[in-house]
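Missing here: one protein chain of the complex. Every other protein chain is in place.
The letters A, B and C name the chains in turn, as written, and every chain counts its residues from 1.
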Amino acid sequence: MTASIFLNGLQYLGYILIFPGFLFCFLCGMLLTGIDRKLVARMQKRVGPPILQPFYDFFKLCGKETIVPAAASRTTFLMAPLVGLAALVVIQLFIPIRGFSAFSGMADIIVILYLLLIPALAAILGAAASGSPYAGVGLSREMVTIIACELPLVLVLLAIAKTVGNAMGTGLCFSLSEIARYQVENGSLITKLSMIPAAVAFAMVIPGETGSHPFDTAEAETEICEGMHAEYSGAPLAVFKLSHAVKVLTMTSLFVALFFGGVGTGITAIDGVIVFALCVVATALFISFVHAVTARLKIEQVFKYYWTVVSGLALISLVLAWYGL
Amino acid sequence: MFKNLIAESTAKSPWLFHINSGSCNGCDIELVAVLTPRYDVERLGFKLAGSPRQADIVVVTGPVTKLSLDRVLRTIDQVPDPKCVVTMGSCPQSGNVFKGSYSVCAPLSKYVHVDVDIAGCAPKPEAIIDGLAKATEILKTKRGQM
Amino acid sequence: MDFPFVKEAVSKLFSKPSCNMYPFVESPAAPNYRGRIVFHPETCINCNMCERVCAGGAITHTSVKNEDGDDVVTRSFDLGSCTFCNTCADFCTRHSIELTTDYHMIGIEEGDLIVSGTFVKKAIKKPAPKPAAAPAAAPAKKEGAAPAAPEAPAAPAVQPRGDGKPAQDPSKCVYCTICARKCPGEALTVDRKEKIWKLDEDKCVACGTCADVCPKNAIVL
Partner (left out) sequence: MNFANMTDYHHFPIYAIMVLFLGAFIIAASGGKPSKNPNNPAGFRAWIALIATAASLCFLIALIRPVMLGGEVIAYWMGSRGISGGYAIGIALEVDALSLFFALLIATAVFVSAVYSIRYMVHDDCVPQYYVLYCLLAGGVLGLVLSGDIFNMFVMVEILTFAAVALTAFRTKVYGALEAAFKYLVVGCMGSTAILTGVIMLYAQYHTLNLAQLASLIPGTMNNATKLAFAFLYIGFSTKAFIVPFHPLAADAHGAAPASISVLISGVLTKSGIYGIMRLTYFLFQTMGLGRMQFMLVFIGSVSMFVCVTMALAQHDFKRLLAYHSISQIGYVLAAYHAMNHTLFKGLLFLAAGAVLHETGTTDLGKLGGLSKKMPHTTVLFLIGAFSISGVPPFNGFASKWMIYQASYQKAVDTGNIGFLLVTVIALVTSTLTLASFVKVSQSVFFGQLPKEYENVKEVPFGMRLAMGILAALCVVTGLFPKSVTALLTEPAAKAAANVGSYITSMGFKTSLPAVEVSFVEAGVWEPINWLLILCIALLAVTIVAVAGKYDRVSETTSENVETKYQLFYGGEENVYSQVGGGDLFWGFKHNWRHYFDFMHKLHSGVVNDYALWAVVALALAIVYMMIAL
């Protein structure tokens, strides 16, 4: 009895720490950002950094001195990156890999929606705690970006809930693992007409959520000195960089799980590789490519873009889903 | 092992912070040229950081005018250790043609320890890469001593 | 919305990067690039014109007497103060200064960026003054030859002619020929070997350029 509890606990711990928890997030996220940087460089006709560059950056930052400004609120300032990272890892635990998810049953689209807020919120509070006016500007932009992304994201997720619910006969389905199961049985959601605009809208949300070009107004290093991270140095900054990497993984794998959930073989190990490959493709298309061909928008343009174009697409999808297409 | 890893990474990921202390913009343009596809120092891991808190190497251009002296010194102070100060072009090393002007405080080495000087007016991008590579080595030794 | 770089990005993704892989591949500078200064001390005549024309004040010299009474002159070029404008090389009559295409100029320790050369400047063996066209060549002061630097310029060795035209002070002149080269009317002839300084009075317009450019202040008006 105790042994089984112990083993169960060990398994959980393994999920959290190794796969699909920290270690997996760390390696895959960093790899994705590395690939992203390389691809952007190649599209700009550059050689670009080595693919392992994010790892170098991370370890270098770990070895740097951490400066906490005298004006900052020390605890908030230092804890914020850790909370953000932990929340992201938790999201990653919920995202199914073709039916397999470490913690099914408690994963829920709305929970994910709110959990996605936590890393951004942690970054915002950390920025606010630093006391820097640059961080103040940065956090204001980050918050507006969150608001901007929220509406299309909500619409997309509701459309998915409706579509899957319709097909399952429950009218509604908010559970991620159910959605994954449905896709395994009936093929990916992307094959549905009503889901195509939703997929496009979600793809457009990815760069906004991860704060990459052209929606990186919050961290605009050339105008507001890295914005929210203006006062961060050393290990906390490393954690922020890692969080960004994990967020790339989270958003792309969420995209894959929601729209390409049916792709795979059924063997978790192989599926993991396939999902990761799909994540790489998603990163290449929605982050690197968009980065390479656009210039940074102004914050009010970001907002307008998300609440008109992207929300419009998501709304079309919702309406189509509503009428059962 | 971990220490070694960090030292190795330090050499592979030096981030620059660029301070213009009254430069004519010649050096600044060259520094930017180093980041363009033609030279692309990002392949060596270099990156322009937006804030001194994230920088490893501070690149100073310009003859350190009286007004900027205070700012330059404060910014250099705010860079976390290990750090490396690089002067670029002749101005911060000596004042160049502005030498002796009432408003020029060059050389910078009077005020802070300068690790690497890159000569040239303005230096050729290759020379900048040379200098930054030297700075990276110094950075790695400094990291090893920490 | 318009994305002008879509095609560009895609095509570049599959083409070779245009990077100059510098530290791994040599990248020679373009011809006539003005980089590191090379100084040939053996031909320098210590006219100091380079120092005078240097905008950045990068050129300095020190001189020490050796046992023969000759000046041991060390001329140094501080690359950290140089604008690489080539004016010094341009003005150098002896072509002792050269700006090469070597751009590797990194200073880590003091002296890394200093280019210097030492040469011996023979003390002038009191050649008989040959006042070519200077009737007022005052022979009064036969210069003690002790200090190379004119430490006692209390009374000018040569009296001005009074008509605005130049007169040479043979004790100071090193026959560097700059005055002849800079004379707009080509009124001056200077022969370094023979130590001749000659003024063609007809051509001279008394502009004063020769006095201006003379690195040794050997011309008075």
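Observations on the structure shown:
The criterion applied here is as follows: a residue touches a chain if its C-beta (ideal position, glycine included) is under 8 Å from a C-beta of that chain, and two chains touch if they have at least 3 such contacts.
Predicted, not measured: the structure shown is a model, and the values here were computed from it.
For the chain excluded from display, the touched partners among the shown chains of the whole complex are A, B. Residue in contact with the omitted chain (choice from A:Leu7, A:Ala71 or A:Ala269): A:Ala71. In the complete assembly, the contact with the undisplayed chain comes from A:Ala235, out of A:Ala235, A:Val275 or A:Ile316. Only one residue in the set A:Leu27, A:Ile51, A:Leu115 or A:Val273 touches the chain that does not appear here, and it is A:Leu115.
Checked against the full complex, the candidates A:Cys28, A:Met43 or A:Leu125 give a single residue touching the omitted chain, namely A:Leu125. Across the entire complex, the residue among A:Ser140, A:Thr250, A:Ser288 or A:Ser317 in touch with the chain not shown is A:Ser140. Within chain B, the residues in touch with the undisplayed chain are 19, 51-53, 68, 70-78, 80-81, 83, 112, 146. As for the chain not pictured, it touches chain A at residues 13, 16-17, 21-22, 62, 64-71, 73, 75-76, 78, 82-83, 85-87, 89-90, 93, 103, 106, 108, 110-111, 113-115, 117-118, 121, 124-125, 128-134, 136-137, 139-141, 143-144, 146-147, 150-151, 154-155, 158, 161-162, 165, 171-172, 174, 217, 225, 230-231, 234-236, 239, 298-300, 302-304, 307, 318, 322.
By definition in this document, only the chains that are shown with their structure count from here on.
Taken as a graph of touching chains, this assembly is fully connected, with contact between every pair of chains. Chain centres computed from CA atoms place C at the largest separation from chain A. Simply put, of A-C and A-B, more C-beta pairs touch at A-B.
Each chain gets a centre from its C-alpha atoms; the one nearest the centre of all protein C-alpha atoms is B. Note: centroid distance chain A to chain C, computed from Cα atoms, is 65 Å. Look at where the CA atoms of chain A average out and do the same for chain B: the two points lie 35 Å apart.
Of all residues in chain C, those touching 2 or more other chains are 17-19, 21, listed in ascending order. Residue positions 41, 44-48 of chain A are each in touch with at least two other chains.
Contact residues of chain C toward chain B in the complex are 17-23, 27, 29, 33, 35, 55-58, 78-84, 103-108, 112-113. Chain B meets chain A in the complex at residues 5-10, 12-14, 37, 40, 42-45, 48-51, 53-54, 56, 78, 80-82, 143, 146. Residue ranges on chain B touching chain C, taken from their complex, read 37-40, 43-44, 90, 93-97, 99-100, 107, 115-121, 123-127, 129-131, 133-134, 138.
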